[in-house]
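Take a look at the following structure, please.
In this view, the complex is presented without one of its protein chains, the others remaining in place.
Each chain gets a letter, A and B, in the order it is written, and its residues are counted from 1.
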Amino acid sequence: MTQAKVAVICPYCGVGCGFYIKVEEGRATGIEYMPDHPTSRGSLCPKGNAALEALNHPGRLQHPLMRSGDGFLPISWEKALALAAEGLGGALRDYGPENVGFLASSKCTNEENYLFQKLARSLGSPNVDNCARLCHASTVVGLGRAIGACATTNPLDDLANSRCIFVIGSNFSENHSPVARYVIEAKEEGAIIIVADPRRTPTAWLADIFLQIRPGTDVALLNGMMHVIVEEGLVNHSFLKERTQGFAALAESLKEYTAKRAAEITCVPEGDIIRAARAYARSPASAIVYSMGVTQHVSGTDNVQALANLLLICGHIGRPGTGIFPLRGQNNVQGACDMGTLTEFYPGYRRPEDRRTTEVFGRAWGVDRLPNHCGLTSLEMMDSAREGRLRAMYIMGEDPINSDPHSEKTRLALDALDFLVVQDIFPTDTAQMADVVLPASAWAEKEGTFTSTERRVQWTNRAVFPPGQAREDLWIISEIAGRLGLGWKQCTAEQVLAEIKSLVPTYRAITREMLAREGFIWIHSIEGYYPSRRKGSPILHEEGFPTPDGLAIISPVHFRPPAEETSPEHPLILTTGRVGSHYNAGSMTMRSPSLLEIEPKLYVELHPADASARGIVDGETVVVQTARGEARAAARVSLRVAPGVVFLPFHFSGCNDLTLDVRDPLAKIPELKVAACQVRRG
Amino acid sequence: MSVYVDMERCIACHACLVACKQRHAGVSNISLQIVEERAAAPQLCRQCERPACMAVCPSQALVQEDAVIAFHIEKCTGCELCLLACPFGVVWSDKLVHKCDLCSGDPACVATCPTQALLGTFQEAVVRIRSRAAKTLQRGLR
Partner (left out) sequence: MKEVFVRLDRCLGCKSCENACAVEHSSGKSLIAALSEKPASLRRVYVEMVEGQKMPMICRHCKDASCVAVCRTGAMWQDPTSGVVDRHADKCVGCWMCAMVCPNGVIGQQKDARLAVKCDRCSGREVPACVEACPTHALIFSEEEEFSELLRKDAAARITRIYRARA
């Protein structure tokens, strides 16, 4: 490797853009654009453009570390792996696999995630989960239940074929920027763009109809829209009859959700709700794009079911320009879920309770008694640790202290563990609490596959070697497995992929050529049942739904208010979210000077009316307070939010000290989008 | 030639800014401001046909070379008159003048923009704007 141009997939978001890394004398020296990438067409958002700043950062973990007092000592790999095996092994032995937890990484490759959950389950632990729990768990449960699959139904560029795009709870302009291109192309051909969001984001700038919704009232809005559609006779009766069940109950439940009542609850004008409903229903091909604004609520599963209801009563699915797009956040969260790093699913979304699952995997893995039940979700692992039941954890590529709600709870949880091993590329806040830290490889230092939000499985190549003594995650996991008595051999990513293909039907048809060309878009299939007559069509649900009887399930949901209501002490609604220049808990972007220059610190957006009522001027330091704690932030007086609502970006430490850990009962996802707060001068 | 902006497509993502920084040792020659939470447009050197910056430069450090107003650092005295003269405020200085140099012919901002809001030729920009307007009118007819 003296001088080369290596094709990689971006490590940041779920769009899965490709670009080239220029390598000179073994160092990544620059980025070159990839104009023939099918989704990004050569473009990159600011994070992708700055990707090498994080990759080459001097603060990368380069040595295995062992806790010593309040600090860490560098140790050899031999010692580190022995300690990790001892710590995990001891807990497994003394407390049983039910009390050991594994947190996989939505940033790691499919191969790494697959091996990680194989490790956990082979050791008898059902407690393997990943950060999808915090973002699209509502989608996995809600959409899975309604239409049998929980992924984007159409390729991203198909949005350009829509005649109406309903965006709700997504700010793709900042966070999935290439998606904006396709939405704009649709708009330039006359598509009506509807955006529902509490904030007037750059995504809302594209809207023909902007619904500035009160946080946490999505079900009311959607039911209101559906009420209009039913009343005005805009439902697609033939689609309902042939492909769904449950409409009658829904129609009955919608009676009370008049546009007027919906307007009262959501603070969206009645006329706009009616216009939006008509636009969505009347257009020949409508699509729904959604993200955290819908999922991160105590009613997250209901919110997603309501979206499914909407598209089903209009029949906007299974054709070009239609469908539903749950925009996945991480570069490989789709893949991590496909690989079964969710406690309620084995790879390929097989249920642990199904006897065939444990038989098939048991045979393939050579393990007699694999866990046949659901274990603890990521937040439940923290609950269990705090209560003294979960005793050890192995965390790969995640920083739950900064991504979980109510950070204090996670700190207490990790503190309570007997043993914590963290495998990461930077010394995150979570790594600081570990007993053993294992330095891992970043995305450009390994090869393997990532699955993007449009179900595109793409191969990413190794451009450079990891710094210092950092090693590849596949190697680390296999070494630990070996020391815990699972006779694993070291294997390449390609070999792991071969094993994945043999066990995960949707990945079965992948070939190396496909991956090299355009990536491979998986089509949902259960035991070879292809819902599409045109095999290889990237559009899901063209003919049937992968549900037991092939029909989609419409079920009524009712509006329930958010978990925490405002009060005289906390009169403002706090909503949290992302900005385009940073990424999640910030381990990579906070170490990228180009990105830090754009947004250097925590700020709070508040409406001019709320600011002046408190004597707050733009730029001054203020204190944001909830029942959980306080955080200092720079005031940003802005018309982006409505009066009574404030916004904090969660990339900066402190934001999640304030959020609320109350969860959707089915998806177990926390309500990161609504809390009650007060803001005062600092 | 300069980089043209299709304002209806700018989503204020800042990709252009960061791409420019990567090509110019950490300094961006593009600036982006969001106006009234309604719109944004990247601002960069217009490579004016009659450049004010070139006119005021006392040492001929700014010279028209084909499509670009080139900056020759060896002649720069750091007087910053160009900064004052530019009507668009797109010449920056930290005692060293920074302005768009079109990346020697392949502007990074144009290549990286996720929505193709930045275009490399006048024709592309104007043709798109005009055809967009025509399409809107045409829809009104049906």
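Definition applied: contacts are C-beta pairs under 8 Å (C-beta built on N, C-alpha and C of every residue); 3 or more make two chains touch, one makes a residue touch a chain.
All values derive from a computational prediction rather than experimental measurement.
**Q** In the complete complex, the chain left out here touches which of the visible ones?
**A** If we consider the entire complex, the absent chain touches B.
**Q** With the full complex in mind, choose from B:27, B:84 or B:134 the residue touching the hidden chain.
**A** If we include the chain that is not displayed, B:134 is the one touching it.
**Q** Residues of chain B in contact with the chain that isn't shown?
**A** Residues of chain B in touch with the missing chain: 2, 4-7, 46, 48-52, 87-88, 122, 125-135, 137-138, 141.
Methods note: only the chains that are shown with their structure count from here on.
**Q** In the complex, go through chain B and note every residue touching chain A.
**A** Residues of chain B touching chain A: 8-9, 11-15, 17-19, 21-22, 26, 34, 36-40, 111-116, 132, 135, 139.
**Q** Which stretch or stretches of chain A touch chain B in the complex?
**A** Those residues of chain A that touch chain B are 30-31, 33, 35, 40, 42-46, 48-50, 52, 173-174, 177-178, 180-181, 184, 188-190, 200, 202-203, 205-206, 580-581, 593-595, 597-598, 638-640.
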